[in-house]
Every structure is written in structure tokens, then in C-alpha cells.
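The complex appears here without one of its protein chains, the remainder shown in place.
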Amino acid sequence: MKKINTLILLLSISQAYATSDVETDLKKMQLSLDKNNPENVEEIFDNNDSALGKNWMALERLALSFERRNKFEKAIDVYRKLIVTFNQDANKAIVQNPKPLVAENLYTTNKLPYYYYKLAFLNAQLFVSSNKYMPAPERIKYKENAEGYIGLLKKVNADAGEIKLIEDQIDEKIKTEDQLAYKGNWYALMDIISWQDRVYLKNKATGSKTNLLSTAIGSSIGLGRKWSNSKYEFNMEGMYSYATSTINSEDPAVNYIQSSVPVSSIIVGPGMYYKVFSEKVFVGVQLPFSYRKGNWTLPAGTYEFENDIQLGAGYFFQVKFYIGNIAVVSRLGKIFPNPASHWSIGAVYDF
Amino acid sequence: MISKILMTLVTFFCAQTFASEVTVKMTLSPAGSFEAKTTKVHGEVVKAGEKFTAESLWVKTEELKTGIDLRDEHFHKHLNFDKSPKITFSNIEAIAGKGSGTLTVNGVSNKVNFTYKSVSDKKLLASMKVKPSAFKLKEAKYLEIGVDDEVEIVVDMDVK
Partner (left out) sequence: MNKAASLLTILLCSYLFSSKAYSYPHFISHGYNSCITCHYNPFGNGPINDYGRAVSGTAVSGREFYDEHKPEDLIASETAFFFKESTSKHFRPFIGFRGLLYKANLGQEGSKTDFINMQLDANLVAKFGEKDQWIMSGTFGYAPIPRALQNTAAGDAMKEYRTREHYIGYRPKPNFGIYFGLMDKPFGIRVVEHNSFSRITPQLTMDDQAHGMILHYSNPTFEAGLDAFVGNLLNKEDIRMKGMSATFEQTVFEKNRIGASFMTQKNTYLKMLSTAIHSRSQITHGTSVLFELGKVDKTPEGASPKRSEYYALLQNHIRTNRGLYFLNSVEYYKNNLDKNYRVRFGPGLQYFPFSKLELRTDVYNTRNFNQEATSKDRWDLLMQVHAWF
């Protein structure tokens, strides 16, 4: 009998000692959080995890310490453990109940709304901070988990504003990702275009060559396909230009001049725009490849033209800004071997 | 409970990807104007038949941006954002192009009437004119350029 009593006494003392251990540890954990030393909290927990792991106050503090160190996944694990270990029945009732619980505000009676909020928030943070290097199933898992806990928050009559904040973060992330995805569409363009050509007038009899300079101005129409996201636009376009030109000899000793000469060209090529300054303003470059033909008249005698038909390539710098679905585009550049600049100003319509 | 929200926002024709937007338009004296806007609008508008309602729509004062950092700072301070971080429009009801609700700015609430139009089945556009002085806001002035005591609030809102 005496031995049994001694055993009971020893057990009581050790129980009391263990309880006071947990209380002390809880105080230490709280003090570490207050002093902004969250890493200490995990250390204290680890040193007495068998006892602290059964205490919901310790687990809450541990979860908070993980949160503050941005170890969201670990924090999620702890909050889940809090639900499963201490609130399983109540959680089951909420989950299985198809309708929102409007009878009371559960915040006043248990911790579930708080845990649901934390889980919604932390999963949302993991989704929002995800990038293209995170596997898609993982990203989707965080999003769906966040949405699931948001659903539970609505059932427990949580503050609509707080729910909205989390939903907005998720929506913002989805929107940003959507904006980074490339989308394709067709567009038409029309512009006023001008360039200068170098044509050579060759005297077949003597072999001498005279430089002719032709200045053309006209209009063009074109079609293109573009692929764009919120930052860049890549396109491929082709356009047909019809212009009239005045051409004369650059050598004052040679009298050759002709005006209102029809000149046509086809320009195709890829281009790109960078639109980081604004959603409506784009700057970029295009690499044009051109085929140009002019109907200049040969003078009487044994003459021929060189370069009256020309293939060329070059570059344009281009600026585009949108007013509605229509954009004003201006380009300035050069197509080699033309001796001068090539410019255009016009409008683009997106289909 | 689903809050009923009524507010229509308008601003920005075309190319806006955000669902909801609030714009506050201010006129300067002697001349000029500027706008403060935000797309972070909280709350919901619900349609029941021809009637639109909303329990509460709100924006955070600090989310309203004018496009110039210093002007943002002055604007937020003027609205006492530290003491009144939210601008709320509550108990909103609207039908047949007109509606009313309670606007709370700077901790002061006033009943305000507005007009609206349905841009589509899912979108409303509403506008109202209010006097800052009615919300106990002091006259706004910076380096002799003042803000008129009438501003227009325009709301572009999704409808549930």
C-alpha cells in the first residue's frame, strides 16, 4: 500500500513538473515571438516536442514562428495538425454541412475560423509567390487549397472584407499570369510612306553610269499577325505600297528628270514591340525585306536601268500608341541599299 | 450572407482589364484637373429583377492614386487616411437609373444620390457629385492651387 501511494505521489509530482515545464516553455515561446526571435520558438518546441506537441497553444506559437520566417508550408502543416488533433469533430460538421452556418459567429466559440483564415491566407501566399519554375500541380494545389479554405470561411461567417483581400490576391495573380501568356490576333494597317531610291542609268554604248535619285511618297496597306502579352509583342506583317516618285540625275551634266512615276513595293518582315512603359504605348523595331519596282522611262538612245527592280533589307525603329482598338504607328529607318531613310506614319486596326 | 452592393463605376473607355474601378475627379482652381483612381474595390453588387443593391462597397484611401507620388501623399493626408483608412458606400439601392446610399469619408457619413446605367448584364456605371466640405474636409490647397469644393465620383462595377 505504501509503495502504491509512493508511486502515485511520484507520478503526481512528475505530472506537475511536466505541466510546469510546458507552462514555462509556452512563456518562453511567447517571449521569443514578442522579441521577434521566431527561430527560438522552434528550438524550444523541439526540446520538448513530446509534451508541446500535445498542447494547442504551443502549436499555435510554432505555426506563427514559421509564418514569420516565411516557412509557409510548415506553418500550414501545424495549422492542419491543430484542426485534426483538437477540432476534428467540429471541422467535420462544418465541412459536411452544405449550407453556411449563420446561427452564430464561430469565432467566439472555437478556433476553427482563425485556423481556416490562416490556411487560406498561407496557401494564397504560396500561390501568389509561385513562379514558372514551380511545377504546375503544386501551384494549382495551393490555389485550390486557398479556395477551399475560403469556402469554409464563408460558411463560418468570417469577415467578408478579410476574405475579399485574400480572393483579390489570388485574382491578381491569375490576372498577371494571364497577361503574361501570349495571345494571337490579326491586324490591318494603312499608312503614308516615303523613301528614296538609287537607280543607275547606264549608257550601253559607252558603258558610263549616271546616278539617279528618286524620291517616292505614297500609301500602303498591309496585314499582319501578332502575338502579344502584357510586356512584348511579336509580329509578322506584309504590306503593299503604291507611290509616285520624282527622279533626276545627280550629275548636273546629265539632263534626266521624270515626275509622277509609279513605284510599288512589297515589304514583309518580323517586328517586335516592347510595352513596359504603358499598356497603350509601344516602342520597337522591325526587320523589313523589300521588293521594289519602278516604272521609270528610259531616255531615247541605247540606255538601260540598273537597280530599277530591287531587293533590299534593313531596319525600322517604330513607335505605336493606342486609342481604343486603333493605333497610330510611326516608323523611321533604312532599307539597304537605298541612300536615304525610309519612313511611314499610319494606323493599325486590331481584329 | 451575401452583401448587397450597389455602385457603378465608370472611367476609362476601352482596354481596361480590371473588373471594377473607382475614379474621383477633381477640378483645380484656377484651372486644371486631376483624378485619383483605384481598381481595388471591395464588396459586391447584386441584381434582383430590375433592382440593384449592395450592403457595402469600400476602397482603401491609400489605394487611390493620382499618378504623381507627391500628389498621392497630399491627397491621402488630406483625407486623413491614418484615422479613416477606408471610404465606404453602404446601404445602396438603385433602380431605373437612380439610386442612393450612405457615403462615409473622413469618418463622416452623408446620404448621397447617384445616377447609373447598365453597360452590360454584368457591368454598371454610376456617378455622383459630392462636396468635400460636407465630410468635414478642409479646403485643399497647395502652393496657391486649390481644389474646387465639388468632386465627381465615378464607379465601374461588376454585378453578380
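All chains are identified by letter, namely A and B, in their written order; residue positions are counted from 1 within each chain.
By definition in this document, a contact is a pair of C-beta atoms (placed from the backbone, for glycine too) under 8 Å apart; a residue touches a chain by one contact, two chains touch by 3 or more.
Just so it is clear, the model here is predicted, and its values are computed rather than measured.
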Options B:35, B:62, B:93 or B:149, residue touching the unrepresented chain: B:35
Residue of A:194, A:210 or A:307 touching the missing chain in the full complex: A:194
Hidden partner interface residues of subunit A, rising order: 194, 196, 213-215, 217, 246-248, 257, 259-260, 277-281, 283, 317, 319, 321-323, 328, 330, 332, 339-341, 343, 345
Residues in subunit B touching the chain absent from view: 13, 27-35, 66-71, 73, 142-145
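Just so it is clear, only the chains that are shown with their structure count from here on.
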Subunit A and subunit B: spacing of chain centres that average the CA atoms, whole Å: 29
Residue numbers on subunit B that touch subunit A, as the complex places them: 1, 3, 13-15, 17-18, 40, 42-43, 58
Contact footprint of subunit B on subunit A as seen in their complex: 102, 157, 160-161, 164-165, 168, 175, 179, 279-280, 322, 324-325
